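The complex appears here without one of its protein chains, the remainder shown in place.
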Amino acid sequence: MSQMPKLQETAPKGAWEPRIVAFLCNWCSYAGADLAGVSRIQYPPHIRIIRVPCSGRINPAFLLRALQNGADGVLVSGCHPGDCHYISGNLAARRKFALFKDLLAYAGIEPERVQFTWVSASEGGRFAAVVEKVVEQVRKLGPNTKLVKRL
Amino acid sequence: MTASHEIETRLREVAEGLLGDRKVDLFLGYEKTTLPFRTSPLFLTAPDKANRLVWNPFCTVNLAVYLARLFKAPADAREAQRAPPAPTVGLVLKGCDTRSVVALVQERQVPREKLVLVGVACPGMADTRKAERALGQYEALGAGEDPQGNVRAVIEDGTEVTLRREEILADACLECRSPTPAIHDFLLGEPSEARNADVARRRAVELESQPPGARWARFQEAFSKCIRCNACRQACPMCYCKDCLLDQARPRWIGAGTDFSDVALYHLVRAFHMAGRCTECGACVRACPMGIDVRLLVRRLNLDVEDLYKYRPGTAIDAVPVLSAFAIDDPQEFLTEP
Amino acid sequence: MARNPYLPYPARIDQAIVENEARDIKTFRLAFVDPKDAAGFQHLPGQFAELSLPGVGEAPFGIASSPTETGHLLFSVKRVGLFTAELHSLEPGTPIGVRGPMGKPFPWDRLDGKNMLIIGGGFAFTTLRAAVKYILDPANRSRFGSVLVIYGARTPGELMYKQDLAEWQAQDDIDVHLTVDEPDKNWTQHKGVVTAVLGGLKPSSQNTLALVCGPPVMIRFTLVSLGNLGFSDDAIILSLEMRMKCGIGKCGRCNIGSKYVCTDGPVFTREELRALPLEY
Partner (left out) sequence: MNEKRVSYTDVDALLDRLREQAAVYAPATDETGDVTLIGPPRRDPVDLEYRNFRLSPKALVLPQNQTLICFRNGEAEEPILPDRETILFGVRPCDARAMRMLDKVFLDGDPCDPYYARRRERTMVMAMACTRPLSSCFCTSVGGGPGDAAGADVLAVPLDTDLLLRAETAKGEALLSSVADLLEAATPAALKEAEERIQAAADQMAPVRVEDSAKRLRDAYDLPVWEAAGQKCLGCGTCSYLCPTCHCFDITDEVCGETVRRVRTWDCCAYALFTRHASGHNPRPMPKERWRQRVMHKFRYAVEHFDSLFCVGCGRCIRNCPASVDVRAVLKEVGA
């Protein structure tokens, strides 16, 4: 469908580079990423951001769809516990994320493919560092082949 | 263990009484069907037909699956006006089935006050496929039960074969930790203890101990047989969503075919939705026409839920479902730190 | 080798016209990309076609244009679901696929020499428009007797094909009665349901066939009225809607009893429908 991100085209040309889809909550993590940008903190360009209202909005099916569509890794970030714009969205999400991460591991999908963290609006540096770490770990794993759908 | 025929007699009395005294409008139980090693759900409304109810090692269907349908919320105000008043339903429940009912009450799908729970202390149910396979090239033409609870089958050449109950028990029953319904209005049979409380954990840990590659291979091997018929979802009492994610067309989350990517997504999504909700009745495994161990992943997830949040699905009627609840200090070691 | 029946003909949206005040019905004017396909697409009013949007899917729609209107096809589409929402968002020039024509048309051989009573309601007037256009074509008009059209909608703004309706009302070889449930202050024509107009006009059933398309409620009452006027079940012709996929009698989705709406219909006489279960 037209609204699907065209991951193939956004990948850097030439050798394989990891493609990471990041789901960031609007109130903290997206602002944190923005701060990293305006503060000119360098971080790897392998990330494509999808802004969501709250980490509580994330259905694990989003993450699976990203992997199915060819993402090599997924990063999810929300507000720190206690800081949620909607009071407890991230707390409800935390249980889901914990279980989902385990689920993927039991199915044999490398845990580094899907990562979760908290980044506040003031943590531009933390955001850049997390991205750096995720990209590095996914690069080590190599391309995602297990869930990708090819037509 | 109370003999099946005693439970059966008592069951018929209870059902007849409930229907006769108008305590329930409908009684759900099991009846004999055309093939051996099986029973069929019985929707009983007439007290004088209560002798159709049976109790034997093959009363496998989790009757809670019909509740969400019977108590389906009307789609709109107009439908609500026309809808007949909700019935009062009595039903036969094993330990696992009771947990399904409790979970449905917890999730507000079914009103407790409209239910009469007739619990049976469950000795473990036989698996139709295991029983059939145990006969090798022969087919049973009739089946009964001996006083020890073993299955006796008459096969095609006229001989009688005894199948030991333990050898043909369903996998879910081998793993069962609470065979006796904890919540009930009637309890038939003497409460029995769990057979082996560790089986599920042992199975789950065995899977976990393998490296990711081997786990993926196991996942693939188990689920690549899937024909995407949705029987696991339809047989599951907890799969009551009116508009299942798997059926949604906009966006279409999961392709309809048997590309392994779609098969994997289907089972991952379904397992996730079952985390902390699956009452481990094994209905999905029984319904699967391909004989897949559908519970492979959720078996482990349920243990996670228990370890992390001290919660077992369907055990406390007033508990908040585990994924609707949270605590500020929930474990979060899984998070990525820079 | 025969053409693959699942392969749509490439076409383009020429024009998209908003038909009603609620703006949820649009008429799409489609032109084939290849003139050969246009020449090969031979339909009669009453038939339908599958429109195809890659990535969205396919959906069946009655053909609202008459074969006498050459060079394009018309489809009037109400926005109700996934496919129609996508279709409504498309601009002129967008490529679109067409598979068809499909299904049985109105029984034109039986209609020869007959008076015509055409009753439509709401946005189900599409294939009836095609029928009226076809009948009024100078080459065809002499084949038919009198033509009486009764078309009703909820409000004046919900009547489709306003320009056509105005033209027809100005002509003397056709009698067109429009009615609405809720008139506005400029409305000068009938008020009320189509059956009320039908009851007032009392058209003769002699040598007359009735074509009826509309929402289920309208159909139900119209059938009673027509029966009272002496129309036999065999003289009442209806067009049904059903969820469809393949459109060519394979996918097993659109059957009502032993009839497939896609190949045996969508046009049925009331007599034929009486033999079928009420699964529509």
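The letters A, B and C name the chains in turn, as written, and every chain counts its residues from 1.
In the analysis below, contacts are C-beta pairs under 8 Å (C-beta built on N, C-alpha and C of every residue); 3 or more make two chains touch, one makes a residue touch a chain.
Because the structure is a prediction, the values reported are computed rather than measured.
A.B. asks: Using the touch definition from the header, name the shown chains in contact with the chain that isn't displayed.
C.D. replies: A, B, C
A.B. asks: Kindly state which of the options B:P85, B:P147 or B:G257 is in contact with the chain not pictured.
C.D. replies: Final answer for the missing-chain contact: B:G257.
A.B. asks: From the list B:V24, B:V61, B:L296 or B:V322, which touches the chain that is not on show?
C.D. replies: With B:V24, B:V61, B:L296 or B:V322 as choices, the missing chain is touched by B:V61.
A.B. asks: Can you list where chain B touches the absent chain?
C.D. replies: Touching the missing chain: residues 33-35, 38-41, 43, 61, 65-66, 133, 137, 139, 141, 221, 227-231, 234-235, 247, 252, 255-259, 283, 286-287, 289-291.
A.B. asks: In the whole complex, what residues of chain A lie against the chain that is missing from view?
C.D. replies: For chain A, the residues touching the absent chain are 1, 4, 6-9, 69-70, 149-151.
A.B. asks: Just checking the interface: what residues of chain C touch the absent partner chain?
C.D. replies: 2, 4-8, 10, 54-59, 80-84, 95, 97, 241-243, 245-246, 248-253, 255-258, 260, 277, 279-280
Here is the rule we use: only the chains that are shown with their structure count from here on.
A.B. asks: Looking across all chain pairs, point out the one with the most C-beta pairs in contact.
C.D. replies: Contact tally peaks for the chain pair A-B.
A.B. asks: If you average the C-alpha positions per chain, which one ends up nearest the average over all of them?
C.D. replies: B
A.B. asks: Would you kindly tell me how far, in whole Å, the mean C-alpha position of chain C lies from that of chain B?
C.D. replies: About 50 Å, centre to centre.
A.B. asks: What is the distance, in whole Å, between the centres of chain A and chain C, each centre taken as the mean of its C-alpha atoms?
C.D. replies: Distance between chain centres: 50 Å.
A.B. asks: At least two partner chains per residue is the criterion; list those residues in chain C.
C.D. replies: Nothing qualifies.
A.B. asks: Could you check chain A for residues that touch two or more other chains and list them?
C.D. replies: Chain A, residues with two or more chain partners: 1.
A.B. asks: Inside the complex, what are the residues of chain A that reach chain B?
C.D. replies: My answer: residues 1, 59-61, 64-65, 68, 75, 81-82, 88, 91-92, 94-110, 115-118, 126, 129-130, 132-134, 146-149.
A.B. asks: Provide the residue numbers of chain B that touch chain A in the complex, in ascending order.
C.D. replies: Of all residues in chain B, those touching chain A are 207-208, 212-219, 245, 251, 253, 255, 259, 261-262, 264-265, 268-269, 271-272, 275-276, 297, 300-301, 304-305, 308-309, 322-328, 330-332, 334-338.
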